[in-house]
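The complex appears here without one of its protein chains, the remainder shown in place.
== chain A ==
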Amino acid sequence: MSGNIRLLADTLARAGKENRAALIAYLPAGFPTVDGGIAAIQAALYGGADVFEVGLPHSDPVLDGPVIQTADDIALRGGVRIGDVIRTVREAYRATGKPVLVMSYWNPISRYGIERFARELAEAGGAGCILPDLPVQESAAWRDRATKLGLATVFVAAPSSTGPRLREITAAGSGFVYASSLMGVTGARAADGEAAPTLVRRLREVTDLPVCVGTGISNAAQAARVARYADGVIVGTALVKAVLDAPDEAAALTAVKTLTAELAEAVRRT
C-alpha cells in the first residue's frame, strides 16, 4: 500500500474550492491512553477537522510548551511505543478516510529506522510526516524513502527564515508548508500582529505549495483571522488542553468534538 500524499493534496485543494481554509488538528498518540487517544483523534475528525497530525511523544520535546510536554509525558508514562503511533494513524485513517500525518522529533524516527518507519507509516495509510527539527540539509535519505512511498514531507518555516531558506524549505517539502506564526514553542502565546501574514506572503512568492499556519492559534476568532489568508489552520495545544481539562474520557471526547466543530465553522471564509 502506498501513502496518502494525494489524499492530502486533494483535501487541501477541496477546502480552497469550498472557500475555506482546511482545519488541521493535532494531538499526541497515546494521550491519555492509546485507545483514548485514537478516540479523541476520531472525535476531532468527525467534529470537522480535515487533516490530522498525530504527535509522536518524545522524552525531550524542546519545541513544545508546557501543555504538550505534559501530554507527551502522560503518553510515555503510559508506555506508548512507535507501534502504537502507527496503529493510531491506521485507525484514524480507516475510520474517517481523512489524511493523517505524523509529527515527530527526528531522533525517534532516525533510531527506529528511516526505511522501517516510512514503510509502516505508508502501510497504515499515513499521508506523511512533519519533522520540525530535521533540517532540509539532513533530510535527503528520508525524503527519498518518503517520495517513493507516497508520503509528504512537511517542513516548518519561521518568521525569522531568510529568503534563501524559504526557497530551500519549499523546494524540498511536499504536501504543504507549515508556517509557524510566531517565534516560540507551541502554546506559548497568542499569534497576533503581522508576523504570520507576512510570512505567508513571503512563502507564496516562492512556492505553489499550500501554506498552513500553526502555533499560537487557540480559538475560533484566531482561526477565522488566519483562515482569511492561509490554506490551512493548525490547532494543537488548545485541543490538548481540552483533553487535559476534562474530568473524564467521555467529557474529553465531547470537548474535542465541540472545539473542532467551532474551529471548522471559523475557517469558512464566508
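Keep this in mind: contacts are C-beta pairs under 8 Å (C-beta built on N, C-alpha and C of every residue); 3 or more make two chains touch, one makes a residue touch a chain; residues count from 1.
The criterion applied here is as follows: contacts and distances are computed from a predicted model.
Colleague: Name the omitted chain as UniProt records it, choosing among "Tryptophan synthase beta chain", "Xylose transport system permease protein XylH", "Fumarate reductase" or "Acyl-CoA dehydrogenase".
Modeller: Protein name of the absent chain (UniProt record): "Tryptophan synthase beta chain".
Colleague: Using the definition of touch stated at the top, determine which of A:Ala92, A:Ile169, A:Ala223 or A:Leu239 touches the missing chain.
Modeller: In the full complex, the listed residue that touches the missing chain is A:Ile169.
Colleague: Tell me which of A:Gln42, A:Ser161, A:Thr207 or A:Thr237 is the one touching the absent chain.
Modeller: A:Ser161
Colleague: Would you mind spotting which of A:Ala13, A:Ala141, A:Met183 or A:Ala221 touches the chain that isn't drawn?
Modeller: Considering the complete complex, A:Met183 is the one touching the chain left out.
Colleague: Among A:Leu134, A:Leu151, A:Leu203 or A:Ala220, choose the residue that contacts the chain missing from this document, as touch is defined above.
Modeller: Selected residue, touching the omitted chain: A:Leu134.
Colleague: Quickly run down the residues of chain A that touch the omitted chain.
Modeller: On the side of chain A, residues 58-63, 65, 69, 73, 76, 81-82, 106-112, 132-135, 137-138, 155-162, 165, 169, 180, 183-185, 188 touch the unshown chain.
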